[in-house]
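Removed from the display is one protein chain of the complex; every other protein chain stays in position.
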Amino acid sequence: MSGKPLKDPLDLLDIASVLTDEEREIQATVARFLADRVRPHIGEWFENAHFARELAPELGKLGVLGMHLEGYGCAGTNAVSYGLACLELEAADSGFRSFVSVQGSLSMFSIWKWGSEEQKQEWLPRLAAGEAIGCFGLTEPDFGSNPSGMRTRAVRDGDDWILNGSKMWITNGGIADVATVWAQTEDGVRGFLVPRGTPGFTTQDIKQKMSLRASITSELYFDNVRLPDSARLPHAQGLRGPLSCLNEARFGILFGAVGAGRDSLQAAIEYADSRVQFDKPISAFQLTQKKLADMTVSLGGAALLAVHLGRLKDQHRIRPEQISVGKLNNVREAIAIARECRTILGANGVSLEYSPLRHANNLESVLTYEGTGEMHTLVVGQAITGQAAFR
Amino acid sequence: MNIVVLVKQVPDSGAERTLSTDDHTLDREDADLVLDEINERAAEEALRLKESVDAEVTVVSMGPDSALEAIRKVLAMGADRGIHVCDDRLHGADVLTTAKVLAAAVRRVGDIDLVLAGNATTDGQASAVPAVVADLLGLPQVTHARELTVDAGRVRAERQTENGEATLDAPLPALVSVTEKINDPRYPSFKGIMAAKKKPVDTVDLDDLFPDADDAGFLVARTRVVEAVPRPPRAAGIRITDDGSAGRQLVEHLIARKLV
């Protein structure tokens, strides 16, 4: 038993103690970068729907982009370190975590895992450095949870492919130098790398969002886009290709959500300590303490779950349904925390000076993308009953 | 070129600092310790030199086990090797002993061209340690530099103090201390963090540094704290309504508090 005051009320369970020095240093470095370069501006960027493109090379220099991949200029960290970086990024803003997730886990991972050596050499070093931006097109206007129904098609034309269709809700779409695009072909779903500027490939950014405003979301259009066969990801066939990438990204998300929750809780604790009503700080009122205590409990559970799943991933024995448990739980808890924190902040909570409502709004997207809460629920349901209840 | 950077771990500047009730030394146990910010800039300056000329950068720190973290951080930024002076007998070391120990550690590096340090640390030290190290090593003291040029065996610096600026010139080898204005330090990259684990760090104690010294006679401090009293909690403030002399009253008040 130790009677000393808590060193960090946000880490009541001392989860830091189960991390290695290297993991803590990577986490601290990302946190410091964000404190210097992102946090002072994030409210303004969110309000003005601005994505700070100029930070991409800086994130690249740190080693954040594709950090858990080996070779081709990637840092090659373990999965827990990648998760902790996502946690800090999302604590700053889900928009930045989304940018990094898409760049590293969807765009870069799809090339790293399914691409040819030439494709890897061409794209991975530039994507890792943040000199090039990547995006990932799977979701379509009419096909979200059910990607197997996708309408985007690629057909052979001599040695080439002709691509037609559109993709929706594509993070980084409007600024991407290369898009990983999934399309139906005669022999199932195939992936293609479509460079920006290819004739017939256009993008349109989605305006008037109420979530992830500090990141770019776009629609991609393919109108008779002619691609050489060397644009095809040679090793991916079927939906397993894109779904393997989504598992990577979901892993980052289940850490990221903990960051959004932690940042909200931190804002609420600080505010409750300094806001005086009825002659005492509101943190001294039982109703406020109940909120703070409940959130501390759920956040601690989410963080432990994230680290546990990270350890499984580093041992190469994580299963998709375990990732579903993590994403389902952690995003659900994080959005509940962010909303509850807003209530502690009172009217000030609706101002962009404080983070909780921004996090809550961002988490609306996070709850839905990379597999909705409903789909992850059904994945878990199938895992424990053996019965698929998706359709 | 052989460059040595002197760094120190200090309590996080945002944290409250307390003095131990036993011996009136800084209570480091509960504080979050970080690499001192100005030291980080000294390290950055060394690494920039390393990028322009062929140089080996050795980082030296004196402190308890945890000081190794400060050394690792500079290794992660790109320094080549470290020397960690760690000895319980150094607890409460004064400016002179600190400087003697650092000078002895620098001597272990051998033929050095440049010693770099921060001009002050944020934990209330005298900001005079670099000057004393220069004295002990017989090096020109080029301290409080806001700008630095190393070229053709000489160092030129703009020294900035409360009395204005001076241009300093000295031959190498020399000791330079830098101010917060000198540069913006880099963030260690993930590759750097992972590589730092494999870089050599020598851990040495007083017996290694001063093999001939009489163990019992090693002076750690030449001063003694008679009494340390925490400042009373913030009293109700003074409130006046300006009658045309508030500025003058205010300056008297600030002088009384030693703030002007």
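Just so it is clear, A and B label the chains in written order, and each chain counts residues from 1 on its own.
As a working rule, a residue touches a chain if its C-beta (ideal position, glycine included) is under 8 Å from a C-beta of that chain, and two chains touch if they have at least 3 such contacts.
Here is the rule we go by: contacts and distances are computed from a predicted model.
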item: Omitted chain (choose from "Rhodanese-like domain-containing protein", "Electron transfer flavoprotein subunit alpha/FixB family protein", "Quaternary amine transport ATP-binding protein" or "Peptide ABC transporter permease") - UniProt protein name; value: "Electron transfer flavoprotein subunit alpha/FixB family protein"
item: Displayed chains contacting the withheld chain; value: A, B
item: Residue among B:Lys8, B:His84 or B:His144 touching the omitted chain; value: B:His144
item: Absent chain, residues of chain A that touch it; value: 40-41, 43-44, 270-271, 274-275, 348, 352-354
item: Missing-chain contacts mapped onto chain B; value: 13-14, 16-17, 19, 24, 37, 94-96, 99-100, 124, 126-129, 131-132, 134-136, 138-144, 157, 159-171, 174, 180, 219, 221-231, 234, 237-242, 244-248, 250-251, 253-255, 257-260
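By definition in this document, only the chains that are shown with their structure count from here on.
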item: Chain B - residues contacting chain A, complex; value: 30, 32, 69, 72-73, 76, 187-191, 193-194, 197
item: Sites on chain A touched by chain B in the complex; value: 4-5, 7, 21-22, 25-26, 29, 32-33, 61-64, 67, 75-77, 81
